[in-house]
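Here the complex is missing a single protein chain, while all its other protein chains stay put.
Letters A and B mark the chains in the order given here, with residues in each chain numbered from 1 onward.
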Amino acid sequence: MSTTKTNPGNYFEDFHVGQIIRHATPRTLTVGDAALYMGLYGPRFAVQSSDAFARTIGYPSAPLDDLLVFHTVFGKTVPDISLNAIANLGYADCRFEKPVYPGTTLSTVSEVIGLKENSNGKTGTVYVRSTGADEKGETVLSYTRWVMVRKKDEASPAPEAVVPALPETVAPEALAAAVPAIDVSRFDTNLSGSPFRWGDYEVGEKIDHVDGMTVEEAEHQIATRLYQNTAKVHFNQHTEGQGRFGRRLIYGGVVISLARALSFNGLNNAFHLAAINAGRHVAPLFAGDTVYAWSEVLDKAELPGRSDIGALRTRLVAVKNRACADFPFKTAEGGYDEGVILDLDVWLAIPR
Amino acid sequence: MSTTKTNPGNYFEDFHVGQIIRHATPRTLTVGDAALYMGLYGPRFAVQSSDAFARTIGYPSAPLDDLLVFHTVFGKTVPDISLNAIANLGYADCRFEKPVYPGTTLSTVSEVIGLKENSNGKTGTVYVRSTGADEKGETVLSYTRWVMVRKKDEASPAPEAVVPALPETVAPEALAAAVPAIDVSRFDTNLSGSPFRWGDYEVGEKIDHVDGMTVEEAEHQIATRLYQNTAKVHFNQHTEGQGRFGRRLIYGGVVISLARALSFNGLNNAFHLAAINAGRHVAPLFAGDTVYAWSEVLDKAELPGRSDIGALRTRLVAVKNRACADFPFKTAEGGYDEGVILDLDVWLAIPR
Partner (left out) sequence: MSTTKTNPGNYFEDFHVGQIIRHATPRTLTVGDAALYMGLYGPRFAVQSSDAFARTIGYPSAPLDDLLVFHTVFGKTVPDISLNAIANLGYADCRFEKPVYPGTTLSTVSEVIGLKENSNGKTGTVYVRSTGADEKGETVLSYTRWVMVRKKDEASPAPEAVVPALPETVAPEALAAAVPAIDVSRFDTNLSGSPFRWGDYEVGEKIDHVDGMTVEEAEHQIATRLYQNTAKVHFNQHTEGQGRFGRRLIYGGVVISLARALSFNGLNNAFHLAAINAGRHVAPLFAGDTVYAWSEVLDKAELPGRSDIGALRTRLVAVKNRACADFPFKTAEGGYDEGVILDLDVWLAIPR
């Protein structure tokens, strides 16, 4: 006798607009997770690295890295949203709304906000708005994601197409919530690693983050399990060896974290990832590849009511197996240059 | 001048029935160990993952994973019991007697409870009862293990054979001690990932845990060092490359932890490993192999005085490089199927 108590994941037909999904498993993040995050990516932003530095400027203690929070909130959605996904198509309108400290328990709820069957009748795009909350029920993070999901039965009728309107960027007034008022006079730029503040960056400026980081199978697997992300393609060489790439695919969040950590070299004081306006994983990353990154300043914004910090809108581009001195991005035809793996449009908070 | 201050390990002749061995090194487990355990195996049981979930049902905070405790208690015994072992033959009567929280210091004492020389005169089986205690001296875990150990001198006489009587299973009345009374009405099955409780499982039911996990050298080495397990075969490619497998052998506890983590998919609410009735490592695992697992419900038991939780006795089978949809186990001749690496008979606690 065998039964199906295991999770088969949801197929395209299983989703309907307005559907609310409460995801398992709530997860308490600790200083243990922070240490492992440090070991896996090597970020060096002073606020997240040092309780003493964080306290000096007004935090109660060092907050957790924003992307550790993002990946944890995201990981919970995988068994319900993307277990049968073919591709993670994009992110938008991701807002970090509250600082998260060790000891916080995160859980995630998603709402289906759009559905559109593809013309091939085999797949469709599912749009979800996912919200991560702490143990008090307060939102720490929310974002929209859309994924291409298989239909279980190609003969099932297409739902009415609903494609949500997505903002091109998060509005500056929505950016400050996760940073307490800081005493910017005590933000020691010797300790933070660079003298450059908000006023020192110009729109159009490009920064080659210089360093490269080679990724190992053990590293991305440990990272992705830490987020309790269960997508099979990241872990199973026995099946992926027979799959489309012949090998395990690295979770896109690993690329984001590596690029963000590399971006310290040139954006040292941009300590808070305040929003992800839009993001695309342009090409896959595999173990043995080396990740480089560069940034372009797309915009600058003052934050309403805040004289301590300002916002830089940057494009963070990750590239594999190719240095970024020439800022590889797009071809004349509009496609991405060879080697580009991530195109992420973000808002960063940085002292003024 | 050289001396032998290093540990040569014990040989078969060094053991006698009734011998008590207090093992080094006491070890304080923390949230750091819990995070690393999460990154290495990816368990998703809500009680161990979330302080908030644990508190809601009646724990003071999230307890540590039972197998992190087991491996830590076990690891201490290696330098004294199995440094000169040829094979870890089996486990039995393993009882988890007290919940263990971050900050607890574990130490281990073993008693030799049986000895039997093999007919070849070169090796013998040593039976030990090992007990892990916290810093108050209270037992958190005890188990019997038997290993095949080399003789130092083949000419030394065989001891009187003593083979301890081992219970086939741990009695249900011994199972509840490590779980405080829980408020099962507050056990949120949305957050735990599955609606299935004790009453939903039937004896004879088989569950394919579906997912597969490929193991890397770095992963099993980090895990095994975390437990301060010093068995040479796990760490030294320079010697193992010349050894019987030509490569490092993965600690069997890694297999147990992976299989247990995979079993979440289908046994989501069976949050506590209450006992290991019997266990055998049927075949070795190596880096690059992919681990799958399936379970069969062997028995069900009510727990005396407890209406909150019940017990499921399951066989947890781990298999390498082979999916488990057909539940590989034994051949018609009684041997194990190709690919089976672990045959573990356990009691699980699960809400009623």
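Keep this in mind: contacts are C-beta pairs under 8 Å (C-beta built on N, C-alpha and C of every residue); 3 or more make two chains touch, one makes a residue touch a chain.
Predicted, not measured: the structure shown is a model, and the values here were computed from it.
Interface note: of A:38, A:177 or A:298, the residue touching the hidden chain in the full complex is A:38.
When the omitted chain is restored, the residue from A:111, A:205 or A:337 that touches it is A:205.
Touch with the chain omitted from the figure is made, among A:19, A:50 or A:239, by A:50. Not every partner is drawn; the one left out touches chain B at residues 1-3, 5-7, 22, 24-28, 30-33, 35-36, 79, 102-103, 105, 107, 135, 216-219, 221-226, 228, 230, 232, 235-239, 248. Residue-level contact of chain A with the missing chain is found at 30-36, 38-42, 44-46, 49-53, 62, 190-194, 196, 200-202, 204-214, 216-219, 222, 265-268, 288, 290, 321-323, 327.
Assume only the chains that are shown with their structure count from here on.
Remark: chain A and chain B have CA centroids separated by 36 Å (rounded to whole angstrom).
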